[in-house]
Each structure stands twice: as C-alpha cells, then as structure tokens.
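The complex appears here without one of its protein chains, the remainder shown in place.
We call the chains A, B and C, going by the order they appear; numbering starts again at 1 in every chain.
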Amino acid sequence: MLGYVLRRLISVAFTFIAVSIIIFLMMHSVPGGPFDGNDMPVSEAVRARMMERLGLDQPLHVQYLKYMWGVLHFDFGVPFQSPGETVLELLSRAWVPSLILGGLGVAIGAPLGILLGMAAALNRNSWIDYLASAFATLGLTVPVFVISMLLILVFAVWLNWFPASGWPSPDRWVLPIAAYAAIPLATYARYTRSAMLDTMSRPFVTVLRAKGLSERRIVFQHVMRNSAIPLVTVFLPMFIGTATGSIFVEAMFRVPGLGAYFVSSIENRDYPLEMALMLMITFMYCIAYLLSDIVYALINPRIRVGGQA
Amino acid sequence: MTDVTTQVETPVVAPHQRQRSPLWFAWQRFLSNKAAVAGGAVLSVLILMAIFAPLITPVPPTAQSFLTESLAFPSSEHWFGVDNLGRDFYTRIVYGARVSLSIGFIAAAFSVLIGIPLGALAGFFGGTVDWVIMRIIELFSVVPPLLAAMLLGALSGGGYPTIVAIAALFGWVQVCLLVRAQVKALREKEFVRAAQALGASPGYIIRRHLIMNSVSPIIVGFVLAIPLAMMLEASLSFLGIGVPPPTPTWGQMISEGIDYMFFYWHLAVFPTAALAITVLATSLFGDGLRDALDPTLKGR
Amino acid sequence: MPLVEIEDLRVSFRQYGGAVDAVRGVSFTLEDGESLGIVGESGSGKSVSCSALLRLLPGTAEVTAAKLKLDGIDVAKARRDDLTRLRGKSAAMIFQDPMSAFDPVFTIGHQICETIMAHRNVSRRAALNEAEELLLRVEIKNARDVLNYYPHQLSGGMLQRAMIAMALSCRPKVLIADEPTTALDVTIQAQILQLIKKVQAEFGMALIMITHDLGVIAETVDRVLVMYRGEVMEQGEVQQIFDAPRHEYTKQLLASLHASFEPSREAADDTPALELRELAKTYIVRRRSGLRVRHVDFQAVDGVSLALPKNRILAVVGESGSGKTTTGMMAMRLTDVTRGQILVDGTDISTLSREALKPWRKRMQIVFQDSYSALDPMMTLTQIIAEPLHIHGMGTAREQQEKALEWLERVGLDRSFASRYPHELSGGQRQRVAIARALILGPDVLVADEPTSALDVTVKAQIIGLLKRLQAEMGLSMLFISHDLSTVKSLTDSVVVMYRGRVVEEAPTERIFADPRHPYTRALLAAVPATNPRDKRERTFLSADEILAGIPRMGAAEAGTAANDAPQLVTVAPGHRVETYVTA
Partner (left out) sequence: APALAQTTILAPGQNTVGTYMDYMKTVYDRATFAELLQIPIATFDKNFELTPMAAESWEQSEDGLTWTFNLRQDLVWSDGEPLTAEDYVYALERAATGGYDFAWYWDFAGGIAGWAEVTAGEADVDTLGLEAVDDYTIEVTTNAPKPYLPSVMSLWYPVPKHVVEELGDDWALSVDTIISSGPFEIESWEKSNNSVVFTASDSYAGPWPAQIDRLEVDPTLGAPEVGLPAFLAGDADYSFLNTGQLPVAEARYPDGIRRNAVFATSYLSFDMSSEPFDDVNVRRAFYYAIDRDELTSTVLRDIAIPAGSILPPGYPGYNPSVVEQAVFDPEMAQQYLADAGYPDGEGFPELEIWIREEGGYNSAIVPAMAQYLQAEFEENLGVSLTIRSQPSAEWMDGLLNKRGKLFISPYEYDYLDPSNFYGIFYNGGRHDYHVDAYDEVVAEADSESDWDTRYELYAEAEGIMIEEGMIVPLVHPITTAVISEELGGEASTPNELGFTPLDRLGHYFFTHLTK
C-alpha cells in the first residue's frame, strides 16, 4: 500500500506541475493585462511602472519559477483584486461558505440520489423507476441557474417560506443547498440505478436468494456493497469538486464563496489568485483521486489482495 | 467403436426459423423497448426539425420582424411568443436545436472518437502506455471545463468552435475511463486468450472483442457527453461567453430568459423545456440502444 | 406427504424469434431422506427444473405446473417471505458454476456465517466455528485461513467445495446438488461424495443429485430420473436403471459408459508433433505478513518435458492445480514461458514474435477449460465459430458462415442455434461451440483442456467420437487434459500424470491403468467412481504426506542414472517412466 501511495504521489506531482505550466502559459497568453479593464486607457509610463511593481515585466519563465518557488513555501502571492491579504488568506476566508454549500449539498443530494436510484433499480420499469429517471434527467438537464431561479420564485417570492438570498444565517442556506443538491442527486440516482441493475443480474445474487437470505439483506448488504465499487470512483472526486463551489448557485443566492473569484480572477487578470485557484483544484482533485483509489481498494478485495495498482 | 453419435439431436425449434443477423435481433430488442422508441422518435423529430428549420418556420431566426410585438406572449400566430428583439420565438427554438444538437453530438462523437481508442489502448497494454494516458486524463479531469473554456475562449476568440472543442476535449475523459476499466477487466477473460490463440492481432482483439464488449459504457459515455456539452454551452452563455448572438442557442436563450422569468415566462420555459426534452430523449434512446446492443442484458 | 412434489412442470424462456421450451412436463416426487439422481443430456432442463423448484429463474422464464410443492408449500404461489423461509431451510442448492456463485466482496467465512445465521439463531462466533468445521469436512485443509479469503483467492475446486459447505450449513431437508464435483479431480470428488452421503445419513437429509456422470449416480443415489429434451424419459431404482434400462436414451447412455475407441494408428514420421522440453512457469505471488508484502516465486510448472507424437492422443491427468492448464497454455504460447522450449514439428516456437507466430497459430489450437468465459458474450455462435476463418481471411463472409453452420452441426448442435449468444446455452452446448471453433481451421495440434467436463455422457461420446474421427481424417495430434479417467482410458494412447507442477509418471494408457507405480497415480485410479451401483464401496484416502512418503526409491545402478536428492523420472519399462528417488 505504501509503495502504491508513493507511486500515486509521484503521478500527482507530475500532474500538478503540468497543470501549473499549462495554466500559467494560458493565462499569460490571453490578451490584456491587469490594468486594461478600465474605461480610459492607462498611459504607457504608468503601465510600465505598475507592471514592474508587480514583477510582470520579467520573462515568463522567471515569473513562473518565482511563483512556483513561492508555492513551495506556501506563498501564493497577493491577489490583485484584494490587496491587504494573501491569496491563502483570501482562500481560507472565501472557501468556508463554498464548503458549507458544496458539502451539505452533496451530503444531502448524494444519499437522496442513491436512495432514488435504489428505488428505481428495485422497481425496474415501474412508475417509480420512470419517475426517478425523469427526476434525475431533469436534475441533469435543467441548468442549475434555472433551478435556482425557480426555487427563489416559488419558495421566496411566491410562498415566502425562505429568504430569497444571502448567507449569514442558516435559514438562508436552505434554498442554495437545495439548488446545489440537485446535481449530485441526479447524478447519483442515475449511477446507482445502473450499478444496482448490473449487480442484481450477477449469478451470485441468485445464490444468495437460494440460501434463503432475506431480500432486504441481499439488497442492503450484498448488492449495495458491490454497487458501491463503481460509485466510489465518481463519488470522491465529485465531493471534492464541490469544494470549489458552484459559480452559478453562489451568484444566484449571493453566497460570498469562492465561485465568483474563479470568474473575476480570469477577467481581472489576477494572475496570483487564478494560479492559486487552479492549483488548489488540481491538488484537491489529485487528493480525491488518491483517496478514492484507496477507498476503492478497501472495498474491493480483488485490488486489495490481488495487488494490481 | 460403439455408435452413439447417431440421431441424438433433432431440431426442437420450428423449422421455419430463418437465419437472422445479430443486428436484426438488436433491432427487435430495441423495438420492444417503448421508452427507447419514444426517445428515438422525439430525437429524430428534433433532428429533422433542426435540419429542415427553414421549411417549418415562418421567418429567419434573426429577422426582427415583429419589433412592435416584442415580448408578446404565446399566441396562435407566435406559438412560443416573441422575444425582446421582435423575433419569433418558435423560430428561434427550432434553429436553436441546430446549435445545441450539433454541439452535443459533435462533442459526444469526438469524445467517443478520442475516448475509445485511448481507453482501449490504456486498458489493453497497461504499463507505460496506461501511465501516460492516465496522466493525460488526469490533466483533463483536474481542470474544470468551465474555467478552461473561459481561458481558451479568451485565447481563441470564443464562439461555437471553442465550445465544441472544449466539450470534446473534456467529454472524452469519462468515456476513456469507462472503456479502460472495461477493457482491463475483459483483457483477462479467456475469450481474449482464445482470440490470441487464433492468431488475432491486438488491433483486431481491441476492435472486435474489447470494444464490442464495451458498448454499454461507450453508449453511456456518449449519452452522458451530450447533455454535458449542452449544459456547458448553457453555462458559458450564462457567463456571457457562449456562442455569440444573434445565432440562436438554447443555452443563450435560457440565460437571457432568466431575466424575464418574472413575467415573460415563455422566454425561459421554452428553451429550458427544449433542452430537457432533448436530453431526456437522448438518454432514453441511449439506454435502449445499450440494452439492445448487449445481448446478455436481454433477460433483464 | 412427499418432501418435493412436482407435476407437469413446464418452463419456457421468452425470446425474440420464438420461445425456448426448456422443460416440458416434468413430474417427480421425493420423500424425506431419499436420494434422487437426475441424469440427462446437457441442456435437457435439469438445472432449470431445480431452479424452478426454488423459484430462482430469471424474469424471462414462464413457469407453469399442475403442482409445484416443496415441503408442503406451493412454491408457485408462495409470497416473498415464505420463499425466504423455504429457501435454504427446506431446500438448499449447490450451483453448477461455483466461480460466480460467491459475492466477490465478502470473505468466504462471512458468506457461510450469514447463511448459518439466517437460519439458526446462533452467535457469530459459533457460526464461524461451524463454518471452519464444515470447510475442514469438505477437505479444505487450511480452513481457518480460507474463512478470511475472498472468493477470487480460491481455485475453482476450492470454491466448489466451499459452495458445498455453504449449502450443507443450512441443514436443509433436501439438498439439490447441481454437478457438485465437475471442477474436482477424482480423488477429491470421491471424498466429497462420501461426505455428502455421511451428512445425509446424519441429518436424514434428502438429496437430488444432478449430474451427467453415471459413476457419481452409481455411487450416491437410490433412485434415478433420466431426462432428455425437457422431458422425463424414465425413472426407477438405481440398480434397475443400470441393469435393465427401458428407454432408448437410457440404453445409449449406459452404452456410452463403456464406449471405447480403436487405438490410433502409428505415424510414419517420428518427429513429435509437439514436444515440450523442461518447460517451467514461475509466478510471482504476493505474500503478506502483517503490513509487509513479500513477493515470492511460485513454481506452477516445474520442468515439464513431454512429447506428443504425430497422430496420437496424449492425456495429461493430475491433481487440480498441478499445472496442467498452465502447461497447455504455455505450449500454445498464451502464457509466457519462464524457461524451456516448445517444439512444434521440430521448430522451437518459444521465442517467436507475435507476427512470426501467426502461421503456427493456424496449426495449433486450444479448447479452453472454462468454456463460459472463452466465448465472447457479444457474438453469436456463427460469429464465434467463423472467427478463425475471419482472422485468417479465409473465404468470403458467406462461405465462412456456411462453414460455421456446418461445424455447428458437426458438434451436434442444431443450425437454429446459429444466432444465439453464449449465455443462452447450457454448459455442454458452450463447450461444443468452443470445440467447433478450435477445429474449424483444421489444426495439426490440439490442446484440449477438459473439453468434455461439462458434457453428458452421450454427447461426450459423440464429441470424443468426433475428435477421434478427425484425428484419423486430419492426422490430428492432441494433448488431452482431463480429470475424467474413464474417458482417458478409452480415448488416449498414453498418459502423463502431473502432481504439484511436475510429471510424476508417464506410460502408455493400458500400462498405467494396469500397473501404476507412483503413489499419486495409484490414489487417482483408486478414486475412480464405480460404473455400476453394485460396485460402490467405502474408500480410504491418502494425505499429501503419505503420497510423498510413498514415492518409490531405487538404487542408482538399477535406475541407470546418477543419485540425486530430488526425485527424477526413471524408466521402469518401455515408455513407462516414474518419478523416483535415486539413491546411491
């Protein structure tokens, strides 16, 4: 296991570096710089002065190496759009609402999705199945900003049950989390259904029945566990992916999370912040994949003992 | 030698049965799946509508012929109403199918074209090939498509080609992973050994056995790639970097429709419904296709 | 009241292009404690009938019966929880295919325990103890470890035994054993049969034994039911069936038991068709002790040399796991060779590249042991059988198809099977398809790995007849890997006995049956089931240590070779070599 984790870590490092180079190059090839967003252009002299101050006058590879050297020391620089704090401080501040939103969204959506998928699989081709499938498809096809808007219109404007938007108090979390949960819910319902159906057609299920095990035990213990194997590989990356927050949900519900920074850092050419955000996602995805591999190995004895990485 | 080989087997099945090709059976299986047939029918209608859009719409999609009636609600004259620029909304929706469907299908086709070979190679050969392909996959799964689209869009000027490229570039990962896993599992199966024993080349084995046995993940991947691409288009439109107007796309109409949702509901409802119906039809059709093409699923 | 009452059971499977009537009016009853044997050709509906009794058939099956009662309960009308109570308790089933019968993500111990605990109110600890005991009784020596193993860590034979243990753990009123010993070599088979009989006596359990091995029938049952084409041909006391079969099919069945074939003609050319020289295979396996994982070498095949003369049939027999399949796979260059040479017609092919190998592939074919996974589930039978022609680009698509259909018939399958898929076939049917595919290219050398293990006797005889005929017609040389000693005896020219990766004895067929020298060979022959219920007897079994201790010893002078610490093959008669300790 240790060797395996080490090997994975090397791959992760590789990906990390590759992503950082690609993103860095892409960012700097986009026309326009951090001082070009204004209504009136900045004079050459002033621009040169500003670029020098931010170190943007140096050759790209020097900038890159400097940045990465900083990263090695957990120094991600200072965001152009929020001077007075470091990128790290900004992230740790803005990440909290995104984490709550994403975390609760998945924590609520995924189990519901799994239940829905199970219900559909166990009642294949019944109305429950069709309803669940339709629900799941809607969740996947109606853009989340439409769902958000609908939730606001119905529950805040029309029924007046919840505040329309905002974040400070938990009663304001309900609608955004509901909007957010739609995605994992739909995804999970779909995946669970097909994984369960796959498992249930395997011969060992017949054997379990023949042994006289109750249907409940068969489903909840054996079928679930076997179906979990394909699910894990989608679950963790998705869970972590939510930590980046949904740009759309956050925008519609005025959640002061990370989402807006993804867009604004690109639009404002906020190189340090953009780089840090990308690296953060990379890092989290890599960790998530690593974790999901490990969890996968833990629940799949074939990998655990058989030892093919 | 005792003669026991005689007359043991006589046909049980009715003699009139003719030789049928596997495709015929697949077709029969498909036809018996009502939902899939319905999905297929809806999809064909949508595709036909997109192709013959000029024939079934009263005006061109960008013609601002009804400026004085702009924002009018659905009526017998304008089935889906009129948009803020005085364009017949039904026409816009029909033409929007062109963009959304083509983005969806091109992206899905690309993702299958890239995903299958790469996945099969990685799964079949393992080792270094697998390592390299897995790293590429990791690169693509790590960068969120939306952000990549923003950056690439800025680099290339954005628009339709960029969106298709992005959707294709990011859609294949799923297909590739699915195929890889499947091929990896199948590689150990004895029928692969059997083919080797018959002198089949790796290319032949991948083509004929491994990929054929991976139809179900491939179709699942294909079907999933379609809504993903369409949703990507919608999301990018919401951020204002989608296909440039006045080309009608559903995503763009939805994100604009949001602004009008309070009162002129038709501007949001119709494109959203169009998108949802298309994706629903596609996935029903895809599921049916998968079940039909996979004979071992028959019993289910 | 009888334990099992079946009257006019009919099962048909819905299918595109017509339904398959698998069972067409089967009736029988079974009393408490009685043993019933069901024999019949492959695909005659034996498994399906029994599955119907427990209502385990897939949704495409349509089951009708005038009466379908188990333990007094009408199975056809039983509710779900009634069924749960019936299953396991009233009747337990040993499934035909043990490889896929276990849930891959739970340990063997867990799966046996949960079975015990589902039926009896015992603690987990007690259940574990009982499970261990059961595993020991089915001859799994390291039972304590095996409890913690996952299914994929066990060999097919071990899985089959674990399956038996699991079925017995239910202490059912009737045990349905569907081919319970196909994956086992005869020695283990004999032990298992003995165990089943003992347990039956202990608990007064009834038994339904489904098999195509008349020897097994002779050894274990009181009454026999003969099935053919979904119908019961006749039933009666076991002795009566053997002595005075009434139905034509039964007569054929019994006749096939005593089938024999003419010995092969001597070939003029004496270069062997296939020769293996000191062939060895080492697997690297992981052993873990605590957190550390060690990689150790495992000698699956340890310096095997053998020669298959042209136009001959050479049997390879031996204990399960002794390396027979591995040897065959290496001979076909399907598994990398660790050491040694493979000579085909005098040419060493062990180092040829894939491209260079392609012409040889046409001349050498293999029939795989596991016919289920050897057939691509996505291809129709025609496609499968025609595939070799396709790969080698022989003939047009039409011709290929026509030829495939021809071969379908040659292996005794109807043309109507052409567009079926492998999963729609019974085990025997699949095996025949695999054989047809191997033979369609007209190879010179055939490695047949248990080609008849899933066949009923009549079809087996037919297939063997076919192989024999082809051998004569095409000059086929065959390496025949098998557990089935009666077939070996009647079919092959000479026999190689393998034990733990090595060849321990080698001799012409007649000689080895008449004068076995190696203790393992003797044990093997002693375990062959009787061919008539009259001859059944109590047996004793040798342990591995006893076998090692029994290896013959010889002086160097007598053996004609130098002394050695390790045993070596010594010629004791023309063509008869035995593994012997040569002492100074």
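Criterion: a residue touches a chain if its C-beta (ideal position, glycine included) is under 8 Å from a C-beta of that chain, and two chains touch if they have at least 3 such contacts.
Keep in mind the model is a prediction, meaning the values are calculated, not measured.
Contacts of the undisplayed chain with the visible chains, over the whole complex, involve A, B. Within the whole complex, the absent chain has one touching residue among A:Leu104, A:Ile152, A:Met280 or A:Ala297, and that is A:Ile152. Only one of A:Ser82, A:Asn123 or A:Ser201 touches the absent chain when the whole complex is considered: A:Ser82.
With the whole complex as reference, residues 62-64, 67-68, 70-71, 84-86, 154, 157-159, 240-241, 244-246, 258-264, 267 of subunit B touch the missing chain. One chain is missing from the display, and on subunit A it is touched by residues 30-43, 45-47, 49-50, 80-85, 90, 93-94, 97, 149, 152-153, 156-157, 160, 163-166, 251-252, 254, 256-257, 260-261, 264, 266-269.
Going forward, only the chains that are shown with their structure count from here on.
Per-pair counts of C-beta contacts peak for the chains B-C. A separation of 23 Å divides the Cα centre of subunit A from that of subunit B.
In this assembly, the C-alpha centroid of subunit B lies 45 Å from the C-alpha centroid of subunit C. Distance between chain centres (mean CA atoms), subunit A to subunit C: 51 Å. Among the residues of subunit B, those touching two or more other chains are numbered 299-300. Counting partner chains per residue, subunit C shows two or more touched chains at no residue at all. Those residues of subunit A lying in contact with subunit B across their complex are 11, 14-15, 18-19, 22-23, 26-27, 29-31, 124, 130, 134, 137-138, 140-143, 145-146, 149, 153, 194, 197, 201, 233, 237, 241, 244, 247-248, 262-263, 266, 278, 281-282, 285-286, 289.
Chain contact summary for the complex, subunit A toward subunit C: residues 1, 202-204, 206-215, 217, 221-222, 225-226, 229, 299-302, 305-307. Residues 15-18, 20-21, 41, 58-60, 229, 252, 255-256, 258-262, 329, 332, 334, 354, 357-358, 361-362, 364-366, 368, 370, 373-380, 382-383, 387-388, 391-392, 412-416, 418-419, 421, 423, 434, 437, 441, 458-459, 461-462, 465-466, 468 of subunit C touch subunit B in their complex.
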